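Structure first, then comments.
Removed from the display is one protein chain of the complex; every other protein chain stays in position.
So, chain A:
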Amino acid sequence: MTSSDVARHTVYQALGGIKTCSTSQAGKEEKTDDIPRCLTINGHVGFESLPDQLVNRSIQQGFCFNILCVGETGIGKSTLIDTLFNTNFDDFESSHFHPNVRLKAQMYELQESSVRLKLTVVNTVGFGDQINKEESYQPIVDYIDAQFEAYLQEELKIKRSLFNYHDSRIHACLYFISPTGHSLKTLDLLTMKSLDSKVNIIPVIAKADTISKTELQKFKIKLMSELVSNGVQIYQFPTDDETTSQINSSMNGHLPFAVVGSMEEVKLGNKMVKARQYPWGIVQVENENHCDFVKLREMLICTNMEDLREQTHTRHYELYRRCKLEEMGFKDVSPENKPVSLQEAYEIKRHEFYGERQRKEEEMKQMFVHRVKEKEAIMKEAERELQAKFEHLKRLHQEERMKLEEKRRCLEEEIIAFTKKKAASDLLQNQSLNASGQCEERKGS
């Protein structure tokens, strides 16, 4: 029902493009006093299908969700993700001997009825394994920042295509806490403190089947109080919407969730359930009395996936963007308190950049010329050496040849001498033969 006539009229006059606004069409000041009039409609217009149109478009585009799992090696990250999404992602066990922390991202496409989800799971490999853990959390922070940076770059491009950009920003970070039963480790505290302003942190107690119920309660209380006293802001499920506020606020009281992950099935009664079988009993994953896995799945996927994405975009990404742009020197308001045109700032940056580039180009050109000269000199050397070798070999060859010639001549002389001797001896032999033949004849007669 309309209370007062607050319809806004904005009049633009065409004379020479001068604008005279009675009330501004869009701007910050209108928010408080110019509330659009509520109109009653008499009949069915049909825009109630708008949410459906929106949903249809989202279905066409598909959804994407990125989870980061931070935790020590062997704490059960991959198993939990497998269990959460009810599939075998086929990850290998990692070794404990990595020299530093690396992040490994894997992308999967899941489909459930009409919803296509591009799921990216990022695992920290080697977290908590090093002897010196000072640099453990830095790669994680760098990775998250890199994803924000990529999005920011795309957004700042002149020709951009945001609507089919594959969003790789991390929407949720599952932080796996070891079930010691005592308190948070220093590494956990440090890591969470450095991540809490960049990503939605959801702490979970891993391998919860090693803690008894009473210990678990005390552990949870201890953990939460430690987080609060150290000022770590973990993700709170939103309680502002009536449909979900009740369940979300009750779940907020159960944080951090104590989870057990398993993809192996065990026969219980006449059903096969996902469970871990011990000699003393069976821990069922989906039994709420045994662990909080169902709660985690509810909260993470069924109720708050969209909110996680929105928080990432509107809070964490905006914070990153603001810091980055301020760092680059952009400001909304210049020192004289006038709004600075982004164009000017861009222009200045562009000139600087071009200047830099020119200088660098010159440098590189000179270096190139220098290197070319060096290379030429080396090659000339090599050529000369090669030439010398060639000469040397040629000479050797000549000498060999001459020697051989000598030998041949000697040999030929010998041959001649030999034939002469042979001829002489033949002659002698013939003469002696003739002489003996005559003797024989004389004796015979």
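Please note the rule applied: a contact is a pair of C-beta atoms (placed from the backbone, for glycine too) under 8 Å apart; a residue touches a chain by one contact, two chains touch by 3 or more; residues count from 1.
Keep in mind that, in the parts below, contacts and distances are computed from a predicted model.
Participant: So which of "Potassium channel subfamily K member", "Septin-12 isoform X1", "EKC/KEOPS complex subunit TPRKB" or "VPS35 endosomal protein-sorting factor-like" is the UniProt name of the chain that got left out?
Facilitator: Not shown, but named in UniProt as "Septin-12 isoform X1".
Participant: Out of A:E135, A:E264, A:E347 or A:E440, point to the residue that touches the absent chain in the complete complex.
Facilitator: Hidden-chain contact among the options goes to A:E347.
Participant: Which of A:D129, A:D292 or A:D307 touches the chain that is not shown?
Facilitator: A:D307
Participant: Over the whole complex, note the residues of chain A touching the chain we left out.
Facilitator: 5, 7-19, 25-27, 36-60, 63, 84-90, 104-115, 117-118, 143, 146-147, 150-151, 154, 158-160, 162-166, 168, 241, 243-244, 297-298, 301-307, 310, 314, 318, 321-322, 325-326, 330-332, 341-344, 346-347, 350
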